[in-house]
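Below you'll find the structure I mean.
A single protein chain has been omitted from the complex, and every remaining protein chain is retained in its original position.
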Amino acid sequence: MPIDPKKATPAGEFPVATPLLSVAFDASGRFLLAGGRDHGLVAVDLGAQKVETLAGHDSWIGNLARAEGGLVISADYAGRVIAWDCAGSQPEVRWTLEAHPATIYALAVSPDGKSFATADRDGLVRVWHSNDGTPAGELPRIAHPAYGVALHPDGKRVVTADRQPQKPRLLVHDLASGRELLAIEVAQLSGYRRVEDIEWGGIRAMILSPDGGQIVACGRKGYDGTGGAIVFDTTTGKEIRQLASPLKGGFCYGARFFPQDGSLLTVGGDLGKGELRFWGATDGTDRGAIEIAGPGMAFDLHPDGRQVAVAMNVGKGSYPDSGRIALYRFGG
Amino acid sequence: MSAVSLACAFATALAETPPLHREIDALIGERLTTQKVTPAARCDDATFVRRLYLDLTGIIPTAAEARAFIDDPAPDKRARLIEALLASPAHAIHLARVFDVMLLERRSAMGGSTVDVAPASWRAYLAGAFAENRPWDQMAREILGSDGLDEKTGAAVRFYIARNVDAHQLTRDVGRLFLGMDLQCAQCHDDPRFSDYRQADYYGLYAFLERSKIHPLKPKGSALGELGVGETKFTSVFTAKSGSTAPKLPGGGMIADPVLAKGAEYRVAPATKERPVPVYSRRQKLAEELPKAATDGFAANLANRLWAHLLGRGLVHPLDLRHEGNPPSHPALFQRLEQWTIDNGFNIRALLREIALSETYQRASLLPAGTSGVPPEDTFAVAGLRGLSAESFRWSVLQATGRLESHLARANDLTDWQARLSHLEALERPSAGLLAVFSGLPGQPESGFQPTVDQALHLLNSAKSLPLLEAGPGTLLERLAAMQDPATVTEELYLAVLSRRPTADESAEAAAVLTGADRTGALKSLLHGLLLSAEFRLNH
Partner (left out) sequence: MNVSPTSLTTRRQWLAGAASAGAAAALASSATARTEPKPRRQLLLLFLSGGASQFETWDPKPGAKTGGPFRSIPTSIPGTHIGELLPHTAKILHRLTVVRSVQSNIADHFQGHYALQSGRIAPGYPVLGSAVAKLLEQPDDVLPGYISIRRNGPKAYTDIGDAGFLGAKYDGVKVYDNLPPENLVRPASISPGHASAADRARRAADERFRQGRDARPIAANEATFSQAEALMRHREIFELAQEPASMHDRYGRHEFGQHCLLARRLLEAGVNCVRVTHFDWDAHQDNFYWHQIRCAEFDRTFVTLLDDLEQRGMLDHTLVVVTGEMGRTPQINNLGGRDHWGRAWSMAMAGCGVQQGLVYGSTNDLGTEVAEDPVTHGDLFHTYLQALGIDSHGNYLIDGQTNPIADPDATPVKALLS
């Protein structure tokens, strides 16, 4: 049954002292972890309705993702990755890894949860085993900051998204050989300005569809344009459709397919106006949005598929001064 | 002739007070006396004819024009020349160039020629206005009120478009260029240095402008759209105090928007690819309210800028820093010029005429004999040595080398500014290098003589501009080649380049050089040397 945004109901809200960048549920749905512009990882125990802050990182926590074995993986701006074991009464460090020499901008777990990939500011892309954090592969360095990474369900291909000036790219690589199989230039998401010769945009988030057949690239159209997402065919590189949100300004910061019906959810916005927007599975119809109080920086679907947690920021002017996690439950 | 007598009769009939140029001399003279500064003598005819041509037409006179004026025995020849030049199409074109640089400060819209208003239409708008001596308040209304679509005044919208309709930039520049006040410091806070620079004034002006948006036209150019809603809020970065404001002119009261029913705010509502047009336009309100005698600074700014155009320096200087910490050098004169400008309906030509008629304008740049040191510039005791603007330099090089005169001789009609302007276009490309190297920075006012090494290198070595020196049909060098007597040749050369006859020393030096085998080569070197000289590069 398709998800109906109009039937979504608020299911809880948790204020966080610092602005947020990432959020993830654990496998049981009991814990909700959130990270952001702080060294502490926020752990919400949804069962006990208790919030704790966990130490382990000493930089901003930009990415979180759920892996197999009750793990949630977190990655920070200094290159450190931590696996949190969420099977017990509170999340505990399973292992810690100094994964990159530079800021990790992207983290993605494979569909089977057994491995995950990290990508950094210098274009290094590495793949690891989830259970112990040992290396499982590495791509030849890509020439630009990597803002997105995804592991294909075939277990062979790795897709990256970058910030190449004027022509941000999606690259499909063969992990074993390191060969580049396909390059897609996504000029629509460029925010290049000739004045200072800087790419201010780029593909800021990227996901694969559950079958691996589609790539969704998220970002912003132009230097000060509107957030948007574009869907491509993973094999041919052809553009399938553009998802144009009516919300002006800001970025599209993330996307996710609903496993049950293949429809798509994106998140984004700007300070004071954010959204979770729903798009039809086969035709990309705009099916409406849940308006949120600030830019949705990240979101995660509850393992039961019937709830979503979104991490957003609130503040005055253009300065977010704190974060907020909001939960919504879908009707039907 | 008739124009002069008419103007005099008019001035006499208007009031019993002495003409403005006498008042100028009296008020300037008063301060010279109290400061014990001896003014320079009246400049000679050769200096006057060059200065007046440069100031009123932007180009040095031809050799023939200079000679005719110098040799004219009539006692009223200066007044007649002022009248003749003010009425010439060259004057309208020159003022268009001056106001183009003043109002745009060499900006152009981001996005280049597809977005910007064509520079030629903007210049034509200005030249047309100056040709009919359109009053400045009317021009200001057109410039500030244009939405870019009116057939006659549409190009005036370039003031906005060249600034990308950036409300902050526009706020600053409307303040600076129309009111003589730089409110930028007030953008972030109440400037502690100048109590009359208020953040509220800045945002009051900003409120007039912030709803205006650029609207691209197909295939080229832009118009202005405007929103009908939106409140102006601001926060001081220093005190974190916030405020909100309705449109207001500096020192004036707030102008509330008329109350319109929700949904009735627009003639054309905002929509994709539509140019929104509100029922009540704040920008039109600005165009209505600002160009008025009652607006603080509006008349004074015009008077001060025209004064600076002829004297090289404002009574308030810099021209955009009128505030209590920077008083005018001659407060009574400043007030008098402001009032006169108002009384005479913002008549640009009339004010230029009066200033040019004054002895203050007609002083020599030679220091008075027996004085040591240069008197302070703000006494106007001695004519300043003013650098030629990039435009004047370009056209004067073309004039001196004979190219402009012979080119104009091929035109059918020179009495019409439009015909003249389009005829001149052919000379623009070969002299584009000169214009570029002498032009100031985009977004910066141009003032003072600031020769640079880049300019020196360009004048010495540029493959783009050196061809202008070469002999060819209709050039000075060709004309000189046809003359035999070295004295005649030298006189023609000096009149053509420096608008005066050579001194005995100069004649002798030239004669010595010109007796060599390669007379054409020697003449070319001499011409090049004179074009590099300070005397040529300065308006003195």
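In order of appearance the chains are A and B, and numbering begins at 1 in each one.
Convention: a contact is a pair of C-beta atoms (placed from the backbone, for glycine too) under 8 Å apart; a residue touches a chain by one contact, two chains touch by 3 or more.
Note that this is a predicted model, so its numbers are computed, not measured.
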{"item": "Partners of the unshown chain among those that are drawn", "value": "A, B"}
{"item": "Options B:Leu217, B:Ala246, B:Val268 or B:Leu321, residue touching the unrepresented chain", "value": "B:Leu321"}
{"item": "Among B:Leu217, B:Leu366, B:Leu477 or B:Ala511, the residue in touch with the chain that has been omitted", "value": "B:Leu366"}
{"item": "Touch criterion as defined above, residue of B:Ala269, B:Ala332 or B:Ala456 at the omitted chain", "value": "B:Ala456"}
{"item": "Positions on chain A where the hidden chain makes contact", "value": "18-19, 37-39, 58-60, 76-78, 102-103, 121, 145, 194-198, 200, 250-251, 270-271, 295, 313, 315, 318-321"}
{"item": "Touch list for chain B against the chain that is not drawn", "value": "184-185, 187-188, 193, 237-238, 318, 321, 365-367, 369, 373-374, 376, 382, 384-385, 387, 441-444, 449-458, 460-463, 466, 503, 505-506, 509, 513, 521-522, 524-526, 528-530, 532-535, 537-538, 540"}
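Criterion: only the chains that are shown with their structure count from here on.
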{"item": "Averaged-CA centre spacing for the pair chain B and chain A, given as whole angstrom", "value": "57"}
